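The complex appears here minus one protein chain, its other protein chains still in place.
Just so it is clear, A, B and C label the chains in written order, and each chain counts residues from 1 on its own.
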């Protein structure tokens, strides 16, 4: 249970920090402005990736700062979940860094699925280009017409017909669907409706140019379309793919999902911690530089108390996330469901709270694009819904707690 | 201290509700979609007012539902602050209604300023067209470069030169500045820098087409530009207006501001209550219609507790707002500063909390444009900064509380 | 919906304030000290009423400040619930005042039961002496062995045998049971187990000297036995009383309870508001008088923000309580269940919060007997459980809220 960064982590972290300081920090504000100007609004078919992104990716790859999220040492950096955590935190301070290091959601989770569960052919076709950063992928699980917090509500279907699988259903909040390089969807649907609840679903690889894959629109989150990724609504209408596109066997969807979402949630949470640190920095910097009633804002009213409370909240959230990461590494995802759920509640809520206070300290600037606070707020607010809403994760934590008593009794 | 709606209020309220049910509710969702499509993004010079707005305004005027905010019975409806409160609450349920009834901020506050403090000539030139809903106006107080929560920080200047006033300074968050019909700014600046703190500032009427009035940009709030109104940044660079454009005398700015902001804050807060009621309705309706784990969402976990807590918070906020309105009517704005500050803290925070919970109940839809929750959230979040941030109002409440002890001691 | 104090209220309030200032405030601290010394600990059989109490009661009665709680003008002061509210608030500032004015729980509720539901004979035997302040009474509803928040759990039984009723069951938290003058219990039990849920219970008058009424012990609340009243556990073991001791008919227990608890809860809540005002006064007085780091404590950190937040919370709770009182007066208890539940949650929680902050401002003194803060805290904490825990009242508020939708749909 040693949370100190390993030598490998220290090395990577130092290099990531240096890279971000040299190549990302100086251009990020400009990039965000230009990206908004170039990719304004809902018209995602016109979105483009600004050239600087590919330049930075090339630099990062050349610097060996690439696919750091993947525990496999041949395909990725060979860092454990715990080892990767401080690096994820660091990249969470920037909106660009995750992409630049090829460590952005949902591609990381999709690559993990292909790495752990893909056949050689599947890996060759899709994992290679994804690891190379040449294409983008999406994950299609949430549905607009049902409460997706209860996975048994899922209405999308997968029907085997001969050598083909026929897919039908409506999905939304497929992050990355608007990206010009998006090529692949992992589609989750009901395949074995008579089976036991957790053996009813399957996952299928669907090239996005397959007939019947009909992208309806990109969804804004707090009016932000998040270009060039976007969050899409897509209808699968009699989509036919070869049976070889199935991931593992029919009915294995939940088992794959569980493996996929565990470390991915840790990554999200660590990036939240980094984002919260950045928001706290913005809060303090602003609070020290602006003066009212003869004092820096930070020294007025309860502001210093707030700084203390936020610092304590961030530090506790970080430690809980490191603990969850450590447990995944040592006891596996399944044994760590409780801890994963716990940080999935804690980290986004801490981020939302820190950002809300940082906005307040900025006055009107806080809600504008002059500082990236509403973008950070949106990350936090959306994450309290994505990958399972707070309610589902609280229920998991309570269930595990009560199980201790049933075991006793 | 009778909070029951007067017969006059009951009559107006019933007619407002009927009008909204007949003419606004059926088209509001469509309007919001079309408005976003027509007036997308930051390019405010291309913004237009959808024709339906003027049609609805004409209908409302014809129905006698017009300028209800103005206590004066000849120019407005002659409703006291308390009498108008339930009507403001009702209009707060809609994004369109305040405009349709010519009761939207900041025009209401500006009309009150002109009504109470304008000369006959000023009223004829500006108040007439504003009351007729033919033009829009803005209020220029907040500045980008200083903490505007402390009004003594204000850097904009007003210099009298012969028969002219020369204005310089940068202002932002001037709501309505992007509106195609915006014609008038009320500009607040430092005119008497040697005077006592509350006699240093003045207010001047500035036609927006005066040379030197240079609109820089519209500011997004949570990425929403709020077209066709917008919130603008504008630089006043050697703007010259005749001295007759001065409101009252030099140094009277604060006295006017106090009178202007009191009832206006009540209106904001009452609209918050209405918005909170609407958000709670959306929460409950969604929570009853979606099912997970075999039950409507509303019956899962602590959701019913949340409904109860939100109901109690809304009802308390409403009562406090009615009390502040009553006190303004009976003891004047100055004696009610404490109550005005109290509801200015309470109401937007209650709205923010209700909307946050409503978003959570909606899942992904909650952060999208499919429901108006992020727009309501933005209203709440921005209002915690506008017209004085929470901190300034808390300080006012505490100051009044402590004064009771100094009076004793 | 006029919350302004009526002339009658103003008159009584002024006289109550004058009486308290002249006769109670000067001796209360001494009384509390002497009472603790004289009636220490759990040995309730040795408790005595200090002579000053009867002297003060006689003075209050002589001054016409007596039984102010009773809406009936012949037996009480003829004040409506709303009219009595500010007086209840005022008495809530003191631990002695409610007793001195014969307005203390649970006797007030018991007197109301006898007034509204008692026969002439019952009124003559019990209501007379209670109104005269000669005896004390208790209410036996809560049971130690079941979750009493669900009244259908009640296990105590009432069996009619000829002209007698036979009572069995264990009750606790019977406030006043340790009082030397306690003579009467109102006992609630299951009489008609086959009837509809709300027609199963009855209430019976039980003289405390009836054989089989076996007082087990007094219960401490936060180690405070609250002498000379006390909160008792009492076992009813084959207690036989004449059938004429039945209140109304068999099965009428719930109907009586509902009538009894409504106004009583308002009284509790108004006293909470008064207690909260007193705690806030103690907080501010201490915060102004003690100095640290060169400033009065109140001017350090977020203390002034806290004062503002507490002021806003108290004012909102008061308004909500007045509203509930007004509604009881105009629409009856049954139509006001929602509002009664709402303030029953809000008021004690506000008091607990104010007292907790006041304790913090006092440092170590705050948890000692040097100031009455832990006693006020205990009142608040216990009241969140008594007369229905917060959870039951939140559920009621949510139920009423949802009913609006079922009515619509």
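As a convention for this text, contacts are C-beta pairs under 8 Å (C-beta built on N, C-alpha and C of every residue); 3 or more make two chains touch, one makes a residue touch a chain.
Given the structure is predicted, the values throughout are model-derived calculations rather than measurements.
When the whole complex is considered, the residue among A:20, A:56, A:97 or A:345 that touches the unshown chain is A:345.
Touching the chain that is not shown, out of C:27, C:121 or C:292: C:292 (per the contact rule at the top). In the complete complex, the hidden chain is touched by one of A:166, A:255, A:291 or A:304, namely A:304. Among C:12, C:31, C:66 or C:173, only C:173 touches the chain left out of the display.
Counting over the whole complex, subunit B has residues 301-306 touching the chain that is not drawn. For subunit C, the residues in touch with the chain missing from this view are 40-42, 142, 144, 146-150, 153, 172-173, 219-224, 290-293, 297, 300-301, 303, 356, 359-360, 363-370, 374, 377-378, 381-382, 384-386, 389-391, 394-395. In the full complex, subunit A touches the hidden chain at residues 1-4, 284-285, 288, 298, 304-305, 307-309, 311-312, 315-317, 319-320, 323, 342, 345-346, 391, 393-398, 401-402, 405.
Everything that follows uses one rule, which is that only the chains that are shown with their structure count from here on.
Seen from the Cα centre of subunit B, the chain whose own Cα centre is farthest off is C.
Centre-to-centre separation between subunit B and subunit C, using Cα means, comes to 43 Å. For subunit B, the set of residues touching two or more other chains reads 391, 394-395.
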